[in-house]
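Heads up, one of the protein chains got dropped from this complex, but the rest are sitting where they should.
Coming up: chain A.
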Amino acid sequence: MPREEVENGRDDMLIDGNEVEQRRLENAVPEGFNADYLKAYYGKIFPYADIFKWLSYGNDGKHPGCDHSYFGRREFSFTLDNDIYLRFQSFNTASELENAIKEKCPFKIDIGPVYSVDIKVPQFLCVLSLRGRQPSKRHAYSQGGDNVFTPVEKELVFDIDISDYDDARYCCSGADVCLECWPLMTIAIKVIDTSLRDDFGFSHILWVYSGRRGVHCWVCDGKARRLNNEQRAAIVDYFRVYKGNENSSKKVSLVGPALHPFLVRSYTEVLKDYFEKRLLSSQNLFLNEERFEKILEMIPDESVTSELRGRWLSNKRSREEINVARWDQLKNLLQSNKQKGQGLRRCIEEIVFTFTYPRLDMEVSKHMNHLLKAPFCVHPKTGRVCVPINPKNCEEFDPSAVPTLSQLLGELNTGGFKGEGDSEWDGTSLGDCVRYFRESFLQHLLKSCKEEIETSYNAKVQQSRNSISW
């Protein structure tokens, strides 16, 4: 037997096999996630240059108004294998960032705020292990000099997890997600994205698949990055409708004689259709007694609920459109109830909101110094890459089709050639994701960053001229 075959432990069958098939098999990489895969990914595919460009916000240019210390004041933190957590990493250049990631091979990269001063000082002393054995060396930092160390900028971020919707879905629970419940994320993207653009006037918004069970949102406009904590909390509260905790049966409470225009728009443009055309049937919301009781609980009128309950219990034959039929009955009865009027009609909206409205992890958004996982990381549990999602066609996004680490490595092996672009990712299925990131997000962002730098520089020059002439 030829030597190489002994080494590879293959049997004879494959040698005789079809050559193409053989190559495919040779290149296929077993599913999974491990440090070796990750090393290869960081070595060949991870788009360092784009991440650097993004987080520099135009300050890496040659314009005299550029702040060259900007990127270096940004906190990164790495979660290594074995839960070792390295906070306060900072890098001055794209290559420093690249070398550190390649060397440390972090399982997770988090992005924190931009600080007032270079955070290099704490870097050597803030090696925290989750086991807490590490003594605090903050004291060392405290003697480090006159630096005042406070966060000054951070993207406005949102984190939405499907596991927070467990009482609104029946297909999966916990961290699991499937195509039946993923539309809940689509709804969240549509509602929040529209409001961020139309209401708050932001335009540089990046949505990212979190790799497993949800989505992240990065609002990158200069104005958003400089919001203080109170303003961040105000935006989160503006979005907050869902108030469910474990001790309250009514998860959504829409009070007042009318709804705020933001809620009306969300309802008519997104929630209602998704509820009636998708979730009602896909989640079988009225399928059996247990499920429809949960909905009847939200109607405060005993006569209405008992009438509906009676009708549904007596008519148990399971039909394809049972959910739609029951929903229609419920709506008709609530709408026709003239005396009770608006209070009952509001119930319809409350039910729809309960099963569709976005549920944000509020704490993540409220504080400038909260860290969030970087785009293009790989989720250790799923092996999937945290790819950007285009909000314009987010309904087409399929989490189960997101490239996995092993798939990408396989493609690299198969390709063996470079794509037309400058990087290895170009030939892989990550190519489209990076291209989207560049063309639909980064280019526009950098254009307005340049304008902003130009404007503030001119204003500064003007100001100093004035003070001189005075």
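By definition in this document, contacts are C-beta pairs under 8 Å (C-beta built on N, C-alpha and C of every residue); 3 or more make two chains touch, one makes a residue touch a chain; residues count from 1.
We take it that contacts and distances are computed from a predicted model.
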item	value
Which of "Phosphatidylinositol glycan anchor biosynthesis class Q", "Gamma-secretase subunit Aph-1", "DNA primase large subunit C-terminal domain-containing protein" or "DNA polymerase delta subunit 2" matches, in UniProt, the chain that is not displayed	"DNA primase large subunit C-terminal domain-containing protein"
Listed residues A:C178, A:A234 or A:A401, member touching the removed chain	A:A234
Residue, one of A:D67, A:E180, A:E349 or A:D432, that touches the chain absent here	A:D67
Contact residue for the chain not shown (choose from A:K108, A:K154, A:R225 or A:R359)	A:R359
Chain A residues touching the omitted chain (full complex)	64-70, 83, 116-117, 128, 130-132, 136, 138-139, 141-150, 152, 164-167, 198-202, 223, 227-228, 230-231, 233-235, 237-238, 240, 242-250, 256-264, 359, 361-362, 460
